[in-house]
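Of the protein chains in this complex, one is absent; all others appear in place.
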Amino acid sequence: MPEKPKNDLLGIRYLSAEQIQALYQLADRFWEVLQQPTRKVAALTGSTVALLFFESSTRTKLSFELAAKRLGADVLNFSATGSSLDKGETLLDTALNILAMGVDAFVVRHRGVGSAHFLAKHLPVPVINAGDGTHEHPTQALLDTYTLYRHFGRLEGLTLTIIGDLFHSRVALSHLHIAPKVGLSLRLCAPPSLIPALWYQLGYPIYTEVVPAVAGADAVLVLRMQKERQSYPPIASWQEYSRFYQLKPEHLRPGQVLLHPGPINWGVELHPALQAWPHTRILDQVTHGVAIRMAVLYWLLRG
Amino acid sequence: MPEKPKNDLLGIRYLSAEQIQALYQLADRFWEVLQQPTRKVAALTGSTVALLFFESSTRTKLSFELAAKRLGADVLNFSATGSSLDKGETLLDTALNILAMGVDAFVVRHRGVGSAHFLAKHLPVPVINAGDGTHEHPTQALLDTYTLYRHFGRLEGLTLTIIGDLFHSRVALSHLHIAPKVGLSLRLCAPPSLIPALWYQLGYPIYTEVVPAVAGADAVLVLRMQKERQSYPPIASWQEYSRFYQLKPEHLRPGQVLLHPGPINWGVELHPALQAWPHTRILDQVTHGVAIRMAVLYWLLRG
Partner (left out) sequence: MPEKPKNDLLGIRYLSAEQIQALYQLADRFWEVLQQPTRKVAALTGSTVALLFFESSTRTKLSFELAAKRLGADVLNFSATGSSLDKGETLLDTALNILAMGVDAFVVRHRGVGSAHFLAKHLPVPVINAGDGTHEHPTQALLDTYTLYRHFGRLEGLTLTIIGDLFHSRVALSHLHIAPKVGLSLRLCAPPSLIPALWYQLGYPIYTEVVPAVAGADAVLVLRMQKERQSYPPIASWQEYSRFYQLKPEHLRPGQVLLHPGPINWGVELHPALQAWPHTRILDQVTHGVAIRMAVLYWLLRG
């Protein structure tokens, strides 16, 4: 797979370990900005960031929008619930039109795997992949690991367990790529029907039961069960899933950090009693998400 | 009923007479700002106001958005036509996520009675109720009375008649609370099936005919007939309603002020000829709405 030019963020796979550390350092600086009363810095004043969301999204879009505005950039919102092909216009034509209005970077979410790569190849400005189908969602893996980095002060040598639908999750795939680059030991846990066959060959320990998967891990990232991505029922029922794969308070030991990309289905993948888990960093993920996205935008536009 | 902390606006019931007068004074200052060419003041620069609208709304949302921007604040728009529960996320989780992105105040509209109270209890920042089901809509009652205050120069001793669906109206309930605090004499007029049984015990004069309800009143507030809130048909038909409860020019005497929260169904609750009524203050209500919302935001965030 060829190296992508450095002025896109299409996937964790194209980032070096050094680039990831540099993004963490930038995020540290922007996190400080977010603690100030005005939460703003004039780093991207005059730049315009276009948000192209072809899948419905609220939190990722809001997070990128805030990140751009906190940096002083203008934001151009283009949302289409359906595909642009429905209106007879190609994805590339849509992007070229918006480019012609004058924008400096694109943030793209589209159900098509590789859609951000396709646009990056044809657009002269940076493209950020905010999720392409079941493929990658690099800023989510960056903000998850950045949250652990801030909590533990390091990542090297930590063990992270990911529980959930590995088959349909772009977050999990981005974590497969980031773990070795930041020194995380990764464990994967899912029902057998939600583990891609290929992943057994990657060398990561794979569990089909929660208790051994979680035991001794420093942190647990629980993925959302996403009915909307599952075109056939890969598990008997959500009740069945909850019975065997729901994370419960008795699975955790003090100090184990709980992460979740949100939105949470309480009572499905997480036991409601975990709302009181003292080592939850789920809302920190949201705050860090803004800082990481500020770092990514700044790096691509000014770095 | 316990006093709410002063840094929320959940209902008129929690405001003292002095607080209401203070809001009118603030609104006077911001009304002056709105007459300036740029209509802006840098009072809330650096603050971020989140608008959480779970019911569709255009004018109230636009009014709050403009109020925030006229004060120099940033606005974060979160609109969901359905309940957040549909996506498997709780209302509180949605709000906590948006809070974690960095906001200083919430404006909430939700069909659930008490939803703003619930959020106010769990959020560390001010919450403004922009309508919770059929319960309260405090800024509407503030802007209605503020419009009368500006027109007459006082409220003490004035008589206000409210005509319309009292049963489903959060505006009417907020007026029940504000009238005694500002010295308004209130009259209520509706078909018997649209008057809550409990209201007969509140001591306000209740009319089932328009002519005596309006006679001698200083102002008439006509409510919108809202088909969308009426889960069963409480009246025979809109034609029937119009025949007996529509306000017509012959009901009014010179000097009687006409108010309506909008949007108006001309020909249903208001006779089309009233478009020419010289003492209409309906568009003043809209302008004053921006000033009142600026006052509320400023009071909660800087007061």
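To keep things simple, chains are lettered A and B as they appear, and every chain counts its residues starting from 1.
Please note the rule applied: contacts are C-beta pairs under 8 Å (C-beta built on N, C-alpha and C of every residue); 3 or more make two chains touch, one makes a residue touch a chain.
Since the model is a prediction, treat every value here as computed from it, not as a measurement.
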Candidate in contact with the missing chain, chosen from B:Arg29, B:Lys69, B:Arg111 or B:His151: B:Lys69
Contact residue for the chain not shown (choose from A:Pro37, A:Gly88 or A:Pro124): A:Gly88
Residue touching the undisplayed chain, where the options are A:Ser16, A:Gln36, A:Asn97 or A:Ser193: A:Asn97
Those residues of chain B which, in the complete complex, touch the missing chain: 34, 37-40, 58-59, 62-63, 65-66, 69-70, 224, 262-266, 268, 283-284, 286-287, 289-290
Hidden partner interface residues of chain A, rising order: 45-46, 48, 74, 76, 78, 80, 84, 87-90, 93-94, 96-102
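Here, only the chains that are shown with their structure count from here on.
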Cα-superposition angle relating the copies chain B and chain A, to nearest 5°: 120
Separation of chain A from chain B, taking each centre as the mean of its C-alpha atoms, in whole Å: 40
